[in-house]
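Of the protein chains in this complex, one is absent; all others appear in place.
Labels for the chains are A, B and C, by order of writing; each one numbers its residues from 1.
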Amino acid sequence: MLFQKKNEQKRYSLPDNVLLKAEDLRVNIKIDGAVLNAVRGIDLELKSCETLGLVGESGCGKSVTSKEVIGINPSNCSSTGSILFKRKDGTVLNLLELERDGAEYRAIRGNEIAMIFQEPMTAFSPLYTIGNQMSEIILIHHPEATKKDAKEKIIEMMKLVGIANPEIRFDQYPHEFSGGMLQRALIAMMLSNEPDLLIADEPTTALDVTIQAQILDLMKRLQSELGMSILFITHDLGIVASMCQRVAVMYLGEIVEFGSVRQIFHNPKHPYTGNLLRSLPRIDSDREEKLYAIKGVVPVPVDLPEACGFHERCEQCMEGICDKRFPPVIEVEPGHFVRCALYGKSEG
Amino acid sequence: MKSEFLRFVIKKFLIMVLTVFLISLAVFYIITLPPGDFLTNYVGQLQAAGESVSQETIDKLKAVYGLDQPFIVQYWKWVTNIVFHGDFGYSFLWKMPVTSVIQAYIVPTIVLSLVTMLFTYLISIPIGIYSAVHQYSLGDYLFTSIGFIGMAVPNFLLGIILMFIAFKLTGDTMLGFFSAKYQTAPWSLEKFIDLLKHCIIPILVIGLMNTCGLMRTMRSQMLDELSKNYTLAARAKGLKMRVIRYKYCVRAAINPIAASIGWSLVNIFTGTTIVAIVLNLPSMGRVMYDALLDQDMYLAGSWLFLMAIMTVIGTFLSDILLAWLDPRARKEYIQG
Amino acid sequence: MNKDNIVLEVRNLTKTYESGKTKVYALSDVSFTAREGETIGIVGESGCGKTTLGRCIVRGIEATSGEVILHKDGRQIDFLKATKSEMKELRPDIQMIFQDPYGSLDPRMTVYDIISEPLRYFGNSTKDEINRKVDAITEKVGLDKSFLRRYPHAFSGGQRQRIGIAKSLILNPKVVVCDEAVSALDVSIQAQIINLLEELQDELGLTYLFISHALAVVRHISDRIMVMYLGKVVEFGDTEDLFKNPMHPYTKALLSAAPIPDPDYKMERIILEGEVPTPVNPPKGCHFHPRCRYATEQCRNTYPPFEKRNGRYIACWNSGAMEAE
Partner (left out) sequence: MAQKKKSSNYYYASQWTLMYAKFRKHKLAMASAIILIIFYLTAIFGNFIAPQGTEQFDSRYVNCGPTPVHFFHEGKFVGPFVYGLQKERNMETFMYEFSEKSDEIYRIRFFQQGQRGGEYKWLGLFESNLHLFEAEEGGVVFLIGTDYMGRDLFSRVVLGSQISLFIPIVGMILTVFLGILIGSIAGYFGGRVDNVIQRLIEVVRSFPQVPLWMALSAAIPPTMKPAQIFMLMTIILSLISWPDMARTVRSKFFSIKKEDYIMSARISGAPGSAIVMRHMIPSFLSYIIVRMSLTIPHLIVGETTLSFLGLGLRSPATSWGVLLQETNKLETIMFFGWKLLPMIFVFITVLAFNFLGDGLRDAADPYK
């Protein structure tokens, strides 16, 4: 049975510099009998050693997307489409075909794809020492390693992320760490097998500004030293601007705009992106008298019509077009994609 | 850290001593509750039985128990007798010191309690885990319903019903610890098997409520743990679900249950009271019941006092255990 | 409205908590004045005392010592020591908008009951007057009248925040403490609420004490800014001035740490070492010295005075030296 399934698996391939590619990914969540369309058909491509920002407001599906990549969404989520991932040995897998929590997927998690979370304080169990929990990741993926090996490696990693007195810290419990230190520990743990992809789900949202700066700084340094790709999920456009090379803007389960960080920030094409940037108070430029405010609220993603998700709030909404069908994805300039009917055939 | 933990233990201990003191006051009050002091009753009983009681004896007893003195003096005598002489008073029903009566019956009570407790934990924890891991499965529904009903059935009803069923099935009501023919027989394998057979109903009756309660707690604790964020992080590490469940979730879910061990023991211990009465077991419950019916208050009061002290000690141990098991609670408890 | 009229004066406000032997200075010795129609931004990281400050000023919690003087019709009355009858008069003047739009509205009351609640306790308004006032204020905050009979659970975060604003404005306050009033909201909604707050301020001449950890928001809305660290004010000055030229090393680091939504923005980022300490055991001397790269022996031993320098209030021994740098 199992072997058959393996044989049936299609051969996939990815271009040389591409690590991860999601196509038409959809995730539905069943809650209380209703079906929430959390992710509604997104295409995403992540290159080696780049940082891709996935940005959007709460409920836009960015977190669900990231958890789908590493396969840890709860069992009431179902997904379709494909997520292709290139393993260290060069083979390409469709992650959605793997059995969740099956051996194959587990061999990838924490080894080739790792993830850090929004609340480092809850990412560790309070009952075991930090060292115990961190060593696990070595012991799982390197069966030949002894506990001593693991401890050595972990202490080395703790030094790398700037945790002082790692030998003492190793035997402490999570509650003896501050939030910032726990995030460092989590990063150290997740990177100890040198994964190719790190998913960072709002890793600094729960931290203070000065601590956030420390962590962001650390992540940049580690990326250049270890050379991994980062999928950075955040709602903070400021962080995106300083951390990412490319950005995907999500709204209501769709990627509405995708491009390099400069394209997105300096030449936003989608009305949502542009308005979002304009509604942001700035420290760096002169104070505006009034902020631009996007009207209305984000709709609940249940039984959505076949239409652009933003049309109700969009000032440039074209009646009969935007509210009637999904807009196509248009490449407005090299590498800059927009999902908006404004850039239809007239330009292309 | 060590000394803080010690200070925490000492603080809890002092609270425990205070609680025991307050309890002793309450117990003694209950002892003196029945109208007319017990001595009058006792003398009345003796005289009714045709025995003559000399005034001398009455006076002597009065002096020993300070019956003509105010409550607080009587209390003081009672307490000092317990503390310094281990003397809990005199049972007028049994015509011997309370301590002797208790000694005679305490062993079967404790053995029965411990066996029941073992049974309770052995059954409830695995079922709780199973129910949580297979939430909303057929098995989960089944166990949850059984648990719910088990919690609701009054002990004595269950005892009677099981007796009835046992009688209908085997023709024996399974009263007492032994069948009539083994009652006085020397120990043998058959006698032991007979004893085991007779233990089934008591264990079921005493244990059911606790088992169902623990099952529910274990299930909800486990569900709680399974939905915590650290399970996500553990999965992201590549850990097996089985390891996550048993190393992390069960360990965390079991903490409050392990800590309730003191409480459970007391629950089970007192649970034996009613079962002993219904099933006619020669354990302390039966003794307590007879004492109450005859208003032999020293015996009944002492039994009550012992159980209350056990509860307090159980709570004390539970607190310490909880603080010791959970490094986080250890900190919170000690500091706050 | 006269921008020079002082409406509120805070003097040496202190709040301590005691638990066992440890004494926690949540707020120590904070003083400032607020003028009519201005917005004072209060920024700082968790544990810096900004929320405690706000709550002490509105008497949501009682301060340990200090004064909050309200200037009213030529009189100056200490709000914190006001008697019951004085409170009847003064209470409406200082109101508060909460951070959590979910927790600050009693879920068991209709929107109408929530908004009109303060009127129950003040003024002997008739039913008609109450209706009129509620109608007026709901319109002002941009809520539909048909919402009044609904319960809070029917609303999104932004709408709830509007309800909260309506409630705090219905008594015509002079001073409104906004405690992280937009922090829980998404960017697109946040802009709506900020604009609303600004419009209301212009219309009603309100004085805002705007507490927030979001520097960009504070900069946008405030006339003056107060930076707090471990229960104390470290720097206080005009917004533009302070953002262009922060003098206290902590302010510098804080401002440089804020991510800027511009990929080409280049600024030397000062990464502070170490953790944000808790006010349980604040370091001796200047609280900031363990993380400060300019710290001297003096900083380690004595807390610097809070002085006016170049039109700015600052508590630092080294600000002069730094400027020379």
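In this text, contacts are C-beta pairs under 8 Å (C-beta built on N, C-alpha and C of every residue); 3 or more make two chains touch, one makes a residue touch a chain.
These numbers were taken from a predicted model, which means no experiment stands behind them.
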Using the touch definition up top, pick the residue from C:Phe98, C:Phe288 or C:Trp317 that touches the left-out chain. C:Phe98
Checked against the full complex, the residue among C:Lys15, C:Arg55, C:Lys133 or C:His287 that touches the missing chain is C:Arg55
Residues from chain B at the interface with the omitted partner, ascending: 15, 18-19, 22-23, 26, 30, 33-35, 148-149, 151-157, 160-161, 163-164, 167, 173, 175, 266-267, 269-271, 273-274, 277-278, 288-289, 292-293, 295, 297, 300-301, 303-304, 307-308, 311-312, 315
So which bits of chain C touch the chain we can't see? 55, 58-60, 87-88, 91-92, 94-96, 98-100, 103-108, 110, 117-118, 120-122, 149-151, 153-154, 164, 167-168, 171
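Going forward, only the chains that are shown with their structure count from here on.
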Farthest chain from chain C by C-alpha centroid distance is chain B
Averaging only over C-alpha atoms, locate the centres of chain B and chain C and give their separation in whole Å. 56
Per the C-alpha centroid definition, the whole-Å distance linking chain A and chain C comes out as 34
In the complex, the residues of chain B that touch chain A are 228-230, 232-241, 247-248, 251-252, 255, 326-328, 331
Chain A contacts chain B in the complex at 67, 70-72, 101, 106-111, 114-115, 117, 119, 122-128, 136-137, 140-141, 173, 175, 186, 189-190
In their shared complex, at which residues does chain C touch chain A? 45-46, 156, 158-159, 186-192, 194-195, 198, 213-217, 219-221, 239-240, 243, 253-265, 269, 271-272, 275-276
